[in-house]
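Shown here: the complex without one of its protein chains, the others still in place.
Order of writing sets the labels: A, B, C, D and E. Residues in every chain begin at 1.
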Amino acid sequence: MKFAAENSFEVKQKISEKQIAILPIGAIEAHGPHLPLETDNLLAERLSILVAKRVGAFVLPTLPYGQVWSLKNFPGSITVSNESLVNMLVDLGESLYNQGFSIFSMVNGHLGNSVALKEAARKLYERYPDLQVLYFFYPGMSEVVSSIRETPSSHNTYFHACEIETSLMLYLAPEYVDMERAICDIPVIPLSADATPTPWEEFTDTAVLGDATLATKEKGEKVISVVLDNIVQVIEEVRRGVATYKSND
Amino acid sequence: MKFAAENSFEVKQKISEKQIAILPIGAIEAHGPHLPLETDNLLAERLSILVAKRVGAFVLPTLPYGQVWSLKNFPGSITVSNESLVNMLVDLGESLYNQGFSIFSMVNGHLGNSVALKEAARKLYERYPDLQVLYFFYPGMSEVVSSIRETPSSHNTYFHACEIETSLMLYLAPEYVDMERAICDIPVIPLSADATPTPWEEFTDTAVLGDATLATKEKGEKVISVVLDNIVQVIEEVRRGVATYKSND
Amino acid sequence: MKFAAENSFEVKQKISEKQIAILPIGAIEAHGPHLPLETDNLLAERLSILVAKRVGAFVLPTLPYGQVWSLKNFPGSITVSNESLVNMLVDLGESLYNQGFSIFSMVNGHLGNSVALKEAARKLYERYPDLQVLYFFYPGMSEVVSSIRETPSSHNTYFHACEIETSLMLYLAPEYVDMERAICDIPVIPLSADATPTPWEEFTDTAVLGDATLATKEKGEKVISVVLDNIVQVIEEVRRGVATYKSND
Amino acid sequence: MKFAAENSFEVKQKISEKQIAILPIGAIEAHGPHLPLETDNLLAERLSILVAKRVGAFVLPTLPYGQVWSLKNFPGSITVSNESLVNMLVDLGESLYNQGFSIFSMVNGHLGNSVALKEAARKLYERYPDLQVLYFFYPGMSEVVSSIRETPSSHNTYFHACEIETSLMLYLAPEYVDMERAICDIPVIPLSADATPTPWEEFTDTAVLGDATLATKEKGEKVISVVLDNIVQVIEEVRRGVATYKSND
Amino acid sequence: MKFAAENSFEVKQKISEKQIAILPIGAIEAHGPHLPLETDNLLAERLSILVAKRVGAFVLPTLPYGQVWSLKNFPGSITVSNESLVNMLVDLGESLYNQGFSIFSMVNGHLGNSVALKEAARKLYERYPDLQVLYFFYPGMSEVVSSIRETPSSHNTYFHACEIETSLMLYLAPEYVDMERAICDIPVIPLSADATPTPWEEFTDTAVLGDATLATKEKGEKVISVVLDNIVQVIEEVRRGVATYKSND
Partner (left out) sequence: MKFAAENSFEVKQKISEKQIAILPIGAIEAHGPHLPLETDNLLAERLSILVAKRVGAFVLPTLPYGQVWSLKNFPGSITVSNESLVNMLVDLGESLYNQGFSIFSMVNGHLGNSVALKEAARKLYERYPDLQVLYFFYPGMSEVVSSIRETPSSHNTYFHACEIETSLMLYLAPEYVDMERAICDIPVIPLSADATPTPWEEFTDTAVLGDATLATKEKGEKVISVVLDNIVQVIEEVRRGVATYKSND
C-alpha cells in the first residue's frame, strides 16, 4: 500500500492493478500547545491510509509543506506559495499519469491548501483529460460536526486546534496529543476577516479556535467515519465512471 | 530534534537556541530489485539525523519528491521539474528565515536535485544575505569511495543502486534492503551521455550501475563517516563565521 | 462618484477626500434564456453604486471579464485564467495606491472570481501594507437566502440564474430580465463535483440551477439589503481602523 | 450587436452568423481639464459600434484598463503592465475561438496598448492559426490629420487631449467634452523622449499636447470617416480571405 | 573602446572615466541574395563604433540574436522571443549598473528588436532610476531617407535589404555586400499587414523591399551622418543631465 516501499521491478504490475494513487498533503503549522506542528500532515496521512485500505490504492509519501498564509507568523509555521504548490502538484500528477495511474487523489489536511489543490486539478484536467484528479478536505464534515460540537464555532469555515481538530487527532494520531496542555480559547473573529487579508495574530494569540479540552476520540471517530465514507463513495463513483467509459471504447 | 513534533508554544525559544534547520531531500526513483523507490529519501533523512545530533540542529520533514529526469521513465519513478523544486525550496528558506533560523542546510540524497539546490541557495543568498544556505550531496565521498570499491565505476559522477549506494543503505537503513535480490549489472555508458540528454533506459534495463552484491554495511559506514565529518565541519565553520561576524557588529 | 468621468485636473483632490475605490467585477457567462450574458457585471456594478452612495466612494469602470471555468463551454461564456485576473488586479491595486487611495474594494458578482480576488488581495497586502484591499461576494447572503427561498438549493455554495440570482436582477437591473422566458430546472449535482474538476455541462443543459420562475423583486431587495449593510459595515470598520492607526503615528 | 446583452440560448446561432467579435480597449488616463479620464474608452467603444454596424459584428464589453506608462503619474491615471494585458487578451482570444468566432478584432483607443495588442495577436496566431486576430489604432489617420490640423504636431506619433483627440470626442462622444475648459498647451518634447523612458511630467504639466480649443466636430468626423473606412476595408479583406481559403480546402 | 578586450585589473578605472556602455544588437535574418544574414549585426556594430568614438564610450560585444518574427520562415533567419530578449537585456543593464556605468545605450540594427529594447529600458528605469538606458534605431532617419530615395518606399516603417539598407552597408560594411547580386523587388504590402500578424512570405519571396541596385555608399553616408549626429546629441544631453543632477547632490 505504501508506494515508496515498493521496488522498481514489481511496481509496474501493481500500478496497473491498483490504478489509484493517494497523496496526503498537510502543512507545518502552529496548532496550540497540545498539538504538534505536523498535525495536518498526520491527519492527512492516516486518513489516506484508511482510504487506501478501503479502495485498494497506493499511498504516496506525504507532501509535508503547504500554504500557511494566515498563520505564517506564528512560531513554527512554514509556508509555501500557492504557485509553488500548484506547480509541484501538477508535476506529480503528470508523473503519476506517465507511470500508468488513472486516479490521482489528494487527501488534504490543511484548509489553506484547498485553492492550490483545485487549481492543480484543473490544470491537470486540461492537459491529461483521461487522468481523474480528486481533492478532498474532510468532505461532508460540516453536518456531522454541527451535531457533535458542544461549543459554538468561531467561524463558519475555519476549525483549528479546537474541539474538532483535536478530536480528529485523538482518533487518528492520539500518541501525538497532549491533552493535559489543551486549552479553551474562543476568539472573536471580525467580520472583515472574510473580506480582507487577515493574519490570525490579529484575533488570536494561541492559534486555537475553540475549546480543545472538550475533544474526545469518539467525536473524532464520528467525523472521520462520515468523511471516510464520503471519500470512498466519490472514488468508487469516479472509478466506475472510468471503467464504464473504458468499456465503451 | 524533529522540528515537526514540536509545538508552537515552545518552538520559538528552541529555534533561537538551535539556529540550524536541516532539510532532508531525496526522490522517489527506481533503484533496482533490492532497494525501495524511497532509497534517496531514507538516506537523506537518516544522514540528516546523524548531522543534527552532531551539530544540535532541527531536522525538518523530508521533502520526498525530487528532480528525476534521467530515470523518470523507469517504473515507479516520480519527477518534479527544476523550477518547481527551486521555487519550493526558496519558499521554505524564506519561511525558515522569518522563523528565526540563521542556517538552512539541505542534505541531499539524490544527485538530480543538485542543480535545483544550488540555484535555490543562490536566490536565497541574494534576498536574505544573513541567512546561510548550505547544500550537501555526500561531500568528500569520491576519495573514500575510490579506496573502497571492488569494481570499477560505470561513470565518474553517477553511482546508483550499486556497490556504493547499497552499502550506504546497509549502514543507514538496512531494514529496507533485500540483499537476496541484489544484482550485478555494469552498463557501458556512452561518451555522449555527458553531452546530450540521455535517459538511462538507453544504456540500462535495471537502473543498477554496478555490482550491488558486493555491498556491505562496513563500506557504507566508511563513506558515511567521512561524509558526516565533512558536513559537520562545514556547518561548524559557517556557524562560527556567523558568530564572529555578529560579534564584530 | 463615477471615477472615469472625472478629469485629471480635479480628481486628485477628490481622491484625497474619498479615499475609497470600488471595482465592480463580474463575467460574461451563460445565465439561461431569461438573463443576459452580462448578468454578473450588471449585479456587481449596481451593487457597487449602492455601496458607493453609502460610504462616499469612487466606482471604477467594471472589469467585465472573469474566471468562468465551470461554464466556459456554454454558449456565450468567456473566461480568463486565474493568473491573468490576479496579475491585472494587482496592477490595478498598485496604480490606485500610487494615485493616493487607501482602500481598494472589489465588489464581485461572479463566484468563480473569488480565488483570484483573494490571491490578488494577499499579494497587494504583502507589497503595500498600508493599502486596505477588500473583496466581497454577497457577504452574509446565505442566512437571508435560506429564509427566502421557496425551493431547495441545488448546492450549498452555488446559486446561478435561479430563484435567487434572478431575484437580485429583478431588484438591481430589472430591465435586463425577461421573466416570460424564465424556467425551472433543478439539476442533481453529483457529490464528486466538489472533489474533481466538473464542467457544468455534465449535470445541466440550461445553466439554470433552480426555479427562476419564483424570482421576485422583493426577494432580491431582501438579499441586497442584508448584503449592502454587511459591505458597508466592513468598509466602515476598515476605514475607522485606518484612521485610528494613522492618528497613532 | 452588443454581445453581453445576448442570452445563452440564442447566442450560439448568432455567433455562427456574425463570426466577428470586436473588443474596444482603451485606458483610464489623464486627458487635461476638458476631457474625462475615460476618453480612450469612449472613443474605442463608439468607434467599435460604427465598425460593427458596417460589418455586422458583435461588440464585446470594453476592456477599460490599459498600459499607461507615460502618463501613469498624472492624477487619475491607472495603468496595467504589458504582461497583464497580453495575458488577458490571449485568454479572451482563446475563449472567442472556442465559442466559434473566426475574427477577433481589437479596436484600440490608446496608443500605449499597441505593443500588447500586437504581441497578443502574434501569440494567438501561433496557437490558433485559423483565428484571424486584428488590432486597429486609427489606421490611416496620419494623412488626414496632417491635412486638418491648424497647429503643428508636438510629436510625430503622439497626439493627446489636443486639437485632434478632442475633435474625435466632439464627433463620437460630445456629451463628455467641456470645451469651455479646453486649453492650448504645446510642449517642447525633448529628442531623448524617443530614446529613453520619459514620463510625460518631464515636459508637460497638463497632459495636453496641442491646442484643444481648435477642436471641432467636423475635424473629428473627417478623421473617423477615413479611419472607419480603413478598418472596414481590412476586416472585409480578411473575411473574404478566410472564406476563399476555406473553399480551397 | 572595445570593452571585451580590457582586462580586469584596469577596467574599473576606465569604467569610471567613460561611464557609457554601448551594446550593438542586431539579428541573423534573411537579407536577399546580396547581403549576409548578419547584416543587422554588422550595421549595429559599426555604427556603435562611430558613436563610441564621438562620445568616448565602451562598445560591448554585439548581441547577435534578435526578434525576427516577420522573417523567421525565410532561409537562414534565427529568432528569439521578446521575453527572452527583454530578460537578457535587463540582466545586462543590471550588470552594467553594478559595474559602475551610468549610461547603457543600445544601438539597434533590427526593427523587430524595438519593442524588446523599449520594454527592457522601462524595466531598468523602474529598478535603477539612476541608470540612464537609451535605445536607438536610426533616429531621425525618415526625413533624410525621403530626400534620398529614388524609388518609393514599400511601407512607411519597414525598409529591408533595399536601396536604403544596402546603402547603409555600402558605407559601413562594404566588404560584405555583393552588388552584382543586388536585385529590385518592390512588393505590394497589403493594408492588413499593419493590423494582423503577417509573415513576410505572404507578400515577398526575396525579403528585399525595394530596389537594392540603386544603393550607393554616398546615400548610406548621408543617412548615417544624420543618424550619428542624432545619437550623439541625445547621449550628450543625457550625460549632461546626469552631471548636472549629480552636482546638485
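Everything that follows uses one rule, which is that a residue touches a chain if its C-beta (ideal position, glycine included) is under 8 Å from a C-beta of that chain, and two chains touch if they have at least 3 such contacts.
For clarity, every value in this text was computed on a predicted model and none was experimentally measured.
J.: Considering the full assembly, with which of the depicted chains is the omitted chain in contact?
T.: Per the touch rule above, the missing chain touches B, E.
J.: Check the options E:Phe74, E:Tyr125, E:Tyr138 or E:Phe159 and report the residue that touches the missing chain.
T.: The missing chain is touched by E:Phe74.
J.: Kindly note down the residues of subunit B that lie in touch with the hidden chain.
T.: Its contact residues with the unshown chain are 69, 82, 115, 118-119, 121-122, 125, 132-136, 139, 190-192, 194-197, 230, 233-234, 237-238.
J.: Just the residue numbers, please: which parts of subunit E touch the chain that's not shown?
T.: Residue positions of subunit E that touch the missing chain: 3-12, 15, 28, 30-38, 41, 60-65, 72-81, 83-85, 87-88, 90-92, 95-96, 98-99, 176, 178, 181, 207.
What we mean here is this: only the chains that are shown with their structure count from here on.
J.: Using direct touches as single steps, what is the fewest number of steps from subunit B over to subunit E?
T.: Graph distance in the chain contact network comes out at 4.
J.: Could you tell me which chains make contact with subunit B and subunit D both?
T.: Chains that touch both subunit B and subunit D, as defined above, do not exist here.
J.: Report the chain whose CA-based centre is farthest from the CA-based centre of subunit D.
T.: Farthest chain from subunit D, going by C-alpha centroids: B.
J.: Which of C-D, D-E or A-C has the same interface as A-B, meaning more than half of the contact pairs match by residue number?
T.: C-D
J.: How big is the rotation relating subunit C to subunit E when the fit is done on Cα atoms? Please round to the nearest 5 degrees.
T.: Fitting subunit C to subunit E on C-alpha atoms yields 120 degrees.
J.: Give the residues of subunit E that touch two or more other chains, as numbers and ranges in rising order.
T.: Expected reply: no residues.
J.: Considering only which chains touch which, label the overall pattern as line, ring, star, complete or other.
T.: line
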